[in-house]
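All protein chains but one are shown at their positions in the complex.
Letters are used for the chains, namely A and B, taken in the order the chains are written, and counting of residues starts over at 1 for each.
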Amino acid sequence: MKRHRLEAWLSHHSTVIILAVPLLVIAAITDLLAGSLLIRLATAMFVSMIIVIGMQVFMGNSGILAWVHVGFMGIGAYIASVCSMTPQMKAIAIPQVYPFLLNIHLPFWPSILVGSAVATVVAAAISYPLMRLSDAAAAITSFALLIIIHAVLVHWDRVTNGPRTLFGIEEYTTLWISVVCAILVLIVAYFFKESSLGLRLRASREDYHAASAMGINITQVRYFSFLISAAIAGFGGGLFAHYITSFTPDAFYLIETFNILAMLVVGGPLSISGAVIGTVLVTVAREGVRAIENTINLNHLLPFEVIGLTEVFLATILILSLILRPQGIMGSRELRWKPKKNMDETNKAK
Amino acid sequence: MLRVEHLRVRYGAITALHDISLSVEEGELVALIGVNGAGKTTIISTIAGIVKAVNGSIIFRGQSLIGKSPEDILRLGIAVVPERRHIFPSLTVEENMRLGAFSRHNRSEYRRDLDEIFGLFPVLKERFHQIGGTLSGGEQQQLAIARSLMAHPELIMLDEPSLGLAPSLVDQIFSLIVTLQSRGTTILLVEQNVERTLEIANRLYLVNTGRIEMEGSPEQLKSQAAIKDVYLGEGKSGGGKP
Partner (left out) sequence: MIVFEFLINAISLGSLYALIALGLVIIYGILKMVNFAYGELIMIGGYLLYLVGLNTNIPWLIVAVIAVIGAMVVSYFTELVAFRRVRVKSLTALLITTFAVSTLLQNGALLVISPRAKAVALPQIFSTSISIFGVGTPVRNILTIVISISMLIGLTILFRYTILGIALRAAADDFQMTRMLGVPANLVISSAFVISGAIAGVVSLFWVGRTASVTPTIGQGPLLIAFVATVIGGMRSLVGAVVGGFVYGVIFSFIGVLLPQVLLDYREAFMFLIVILILLWRPEGLVKVKYAEERVG
């Protein structure tokens, strides 16, 4: 009996291990065998994975697409950067920075957490009414919020250096930090999904009115899930900032939204496995095509430059995915370990 | 004319119709009665092509309706006046009527059809240029029926036409339905007003939780104790449980 229970428990929660182990393997192989370019790509992939999982947490469980998600990534990135940069660097990079910001100098991890916290606070402030809107109105409001966050990042140059590049951030995010953080976020997402809050949210996705009739306060449930999602996005944004070390507000706008959406939709928005698999597949495909694009351009294989080929390719894949398999590769299933029945049971069945 | 066999419909995990079989002969007035949620509207919606059946067949004049779109089904000769009327609230009566005639290709018939309709529904002529949303409930019901008639349907399905109407209007609607039948239109009527329905229907089906529980002529149904009990309150147990 005990073995059964243990097996059942393990099987049920095996998703986390099935996903985490290959990620660690990828990181190990890349670290040991690959050059610095691939290491950077792998790091970027794991950071993106965090953002994608963050979006999955809300969208997969509630069924609502939060267009504003990448905006929180941006908030996390900028705040974490301002916290972690040395005052000397800040004075150069953000010439008109507020004095009280100038003197803040936190170590890496606290900066990341502050970034995530600020993103969460902003989400808390602006999104409660969003939770009650219908499909179409919610999508529009969410999108408008993304635009506003972008506009604020572009114009509040005493904090962000405006539309100009913010540079001088220390490169703290290593390959191993990014993969471990991705796995941590994965675990958080998984236990959220299985928690009572996650279950209630998924009930509301399946059937709004039935869930409501059962006494689930859908607005509240959505709201808290949204905050968790924003916290993850802010966290990922901070990691992103310390990987790429310089960026502009445009890094957290439509292009990034498109990338994240492509990864989530191709893999399957309803499951965490989908988010992970989608990120890996799309990253590999994208970098592959980009390599082709660069080879063509650098070697002048064609009489003209091909720019934008990668994005055209990705967009086509996304559209085909939506037409042919809108639930993504994983659909609503998670990767699970299904233990084989032992000999006694199979004998009994006969 | 219309034959439904072993129809099975599911909404997600819930089976709304289990095994529905019914038929409507040409010129008949067939009624579906039953309590709320029994599945009557689902039957209408499935025949109309709005809801997809999991199993079963729907044959109209030898043609299968399964898988056809609502617009195709209209063109085959079946019109639907749905529950709660669904007139176009921002369009005028005239525009509602013009849209009803969309499937007719002969423009000259339009005026003649309109005059005929006005004969049946004089109030619509008065309100011809009024916006649909400002009409009263009874007028909207008349508009919904009139609009469907513009398409010259052979079979018209009416879902709860008397819902929410004052008693005098209910009389009006029921006598209108009888008139329609006398003009040659076949009618499939869904109603909760059992008393009046028993007066005008040729045959009835009693629908309960997705199944046909009883069928027959008004006399046959009236004599069944269940009907008396539940709907007419004449039985010993009085108005009680279904």
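The criterion applied here is as follows: a residue touches a chain if its C-beta (ideal position, glycine included) is under 8 Å from a C-beta of that chain, and two chains touch if they have at least 3 such contacts.
Note that the coordinates shown come from a computational prediction; the quantities given were computed from them, not determined experimentally.
Undergrad: Write down which of A:Leu33, A:Ala136, A:Ala213 or A:Leu298 is the residue touching the left-out chain.
TA: A:Ala136
Undergrad: Which listed residue (B:Glu5, B:Glu95 or B:Glu215) would be found touching the missing chain in the intact complex?
TA: If we include the chain that is not displayed, B:Glu95 is the one touching it.
Undergrad: Just one of A:Ile218, A:Leu261 or A:Met330 touches the chain that is missing; which is it?
TA: A:Leu261
Undergrad: Taking the full complex into account, find the residue in A:Leu106, A:Ala124, A:Val306 or A:Ile329 that is in contact with the omitted chain.
TA: From the options A:Leu106, A:Ala124, A:Val306 or A:Ile329, the contact with the absent chain belongs to A:Val306.
Undergrad: Going by the touch rule given at the top, which residues of subunit A touch the chain that is not shown?
TA: 63-65, 126, 129, 133-137, 139-141, 143-145, 147-148, 151-152, 155, 254, 257-258, 261-262, 265, 306-309, 311-312, 314-316, 318-319, 322-323, 326
Undergrad: Just checking the interface: what residues of subunit B touch the absent partner chain?
TA: On the side of subunit B, residues 48, 50, 69-71, 74-75, 79-80, 82, 86, 88-91, 95-96, 98-100, 102-103, 133, 147-148, 151 touch the unshown chain.
Everything below uses one rule, namely that only the chains that are shown with their structure count from here on.
Undergrad: Rounded to a whole Å, what is the gap between the Cα centroids of subunit A and subunit B?
TA: The separation of the two C-alpha centroids amounts to 51 Å.
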